[in-house]
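For reference, the structure discussed in these notes is given below.
One protein chain is absent from this view; the other protein chains keep their places.
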Amino acid sequence: MSSILVIYASDYGGTEKMAQAVAKGAESVEGTSVVLKKADDVNAADIQASDGVIIGTPVHMGSMDWRIKKLIDTQCSGLWMQDAMNGKVAGVFASGSGFGSAGGGVELTMLSMLNNFAELGMIIIPLPKNTPLYHKGGLQWGPYGRSADENMSPSGISEDVLKVSESHGRHIARAAALLKETPVFG
Amino acid sequence: MSSILVIYASDYGGTEKMAQAVAKGAESVEGTSVVLKKADDVNAADIQASDGVIIGTPVHMGSMDWRIKKLIDTQCSGLWMQDAMNGKVAGVFASGSGFGSAGGGVELTMLSMLNNFAELGMIIIPLPKNTPLYHKGGLQWGPYGRSADENMSPSGISEDVLKVSESHGRHIARAAALLKETPVFG
Amino acid sequence: MSSILVIYASDYGGTEKMAQAVAKGAESVEGTSVVLKKADDVNAADIQASDGVIIGTPVHMGSMDWRIKKLIDTQCSGLWMQDAMNGKVAGVFASGSGFGSAGGGVELTMLSMLNNFAELGMIIIPLPKNTPLYHKGGLQWGPYGRSADENMSPSGISEDVLKVSESHGRHIARAAALLKETPVFG
Partner (left out) sequence: MSSILVIYASDYGGTEKMAQAVAKGAESVEGTSVVLKKADDVNAADIQASDGVIIGTPVHMGSMDWRIKKLIDTQCSGLWMQDAMNGKVAGVFASGSGFGSAGGGVELTMLSMLNNFAELGMIIIPLPKNTPLYHKGGLQWGPYGRSADENMSPSGISEDVLKVSESHGRHIARAAALLKETPVFG
């Protein structure tokens, strides 16, 4: 039995929908229990109790939502001090509106969340290009949901993005189960 | 007359000392007024009233302090919508303890703050290698103050780092005065 | 009189077209001379003779073309040792095909080129959101030209992207002229 924690912040519900899809994908892996929580409601014990952690955020000015950052500062720092998460599994996802067709800061957003996981000694699961519908909602680091078109007219998160998110959750749950059995570090 | 806003968050006073040194350097440029404020006390009007903005943060788990991020999410997003900061000048600095001799995430920390400034259309002032004492407290993106040695034993921010910070403030105040006179964009 | 050097690598001509547009924009600024060169043909003296440098690259596996990197390693390192570029002006642009709508690594690509410029002590000019047609070919760090659609079917670089590139060249030429007159560092 392995456990996955899906953490998110959301403004208008887009990232929340993606979080639900990630959770659904993780649950589809036999022997996996999933907890889905808003960042504000997560504490260090929740994180420590998990074999895999997935964080999702809206992109705000090229980095993660401040509520995610508050969680990392106040709850993850202690886990880092204690080396409590070594060898567990991590992944990320994000949503974003904004202009253009280049993500408006989503790469740095995902990387700064992954930086936290790397400091915690966690193994990072990317999103392979041949994941079904990747071209509709994927980035190499994880699912990315456009919530507006290039003119910032709201479009909502597409079903395609939710399918990609589900795959990501499934991948991470599989990896968490596998790596729980056999430690890599030490 | 040009005005510089120095914004910071600080846990044990190290980043605050650096912020004071940055402010002192900016003040040394004739015709410059400087405002020094904690992130919690800054609002969008403070930012918009400035010709140059410098943000400093402790490095927490490889990214900026959540109080800085809260400021960016709640105050800078609106300025971005309004294109209110185009062509003004920006810079960053950071402090960090932690292990090793590679900054423990300071690069991504600085870059995610600079990402915010780039989205605001602000011109970015780096820290040149021949700045006096650079090798004691410099990184290409701005001053970096080690607040603990490689074993995490607290050392405080050195006088050398404060000198580097002063230079950075001076550079940015000069650039702000210059770019205020002659717009680059448009 | 100030001089701008536009450097690029190109596989199928997309980045070259953008480079030509950037050069055209720079030339439109009175008193500016422009040199446009492939990375293979640039040496340290070319760079040192310039008041502003703009580098463009295709995105390859999430970072710059190896010919750009070879130029940086073999020609820029020496300029860094000599502090030869301090206070001059820099900018970047990129093209990319690939899947999805998140740039496939363009942010890290641009940032790693900007890292080189920051180490050289150069002042960085971003691309403001209210640049005309930004939403068709802009990223906060510089113009980004999609050369294929989300299914990797080649589309070529659009006229809109070329217009954005022209604006970027014009901005940087203006900044170079201004900063040449009045040194910020030292």
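Which chain is which? They are A, B and C, in the order written, and residues in each are numbered from 1.
Operating definition for what follows: a residue touches a chain if its C-beta (ideal position, glycine included) is under 8 Å from a C-beta of that chain, and two chains touch if they have at least 3 such contacts.
Here the structure is a predicted model, which is why all the values come from computation and not from measurement.
Trainee: Looking beyond the chains shown, say which of B:G14, B:G56, B:G121 or B:G138 touches the absent one.
Mentor: Residue touching the absent chain, from the options given: B:G138.
Trainee: Against the chain that's been left off, what residues of chain B make contact? List them.
Mentor: These residues touch the chain not displayed: 62, 99-108, 111, 129, 134-140, 144, 146, 150-152.
Trainee: Need a quick check: the contact residues on chain C for the chain that isn't drawn.
Mentor: 60-66, 69-70, 72-74, 76-77, 80, 104-105, 108-109, 111-112, 115-116, 118-120
Trainee: For chain A, which residues touch the unseen chain?
Mentor: Here the touching residues of chain A are 80, 83, 86-87, 111, 115, 117-119, 121-131, 140-141, 171, 174-175, 178-179, 182, 184-185.
Here is the rule we go by: only the chains that are shown with their structure count from here on.
Trainee: Given that chain B and chain C are copies and touch, would you call their interface same or different according to whether over half of its residue numbers are shared?
Mentor: same
Trainee: What whole-number Å value describes the gap between the mean CA coordinates of chain A and chain C?
Mentor: That pair's centroid distance is 32 Å.
Trainee: Between chain B and chain C, what is the separation of their C-alpha centroids in Å?
Mentor: The separation of the two C-alpha centroids amounts to 25 Å.
Trainee: Which parts of chain C, given as residue numbers and ranges, touch two or more other chains?
Mentor: Correct list: 111, 129, 140.
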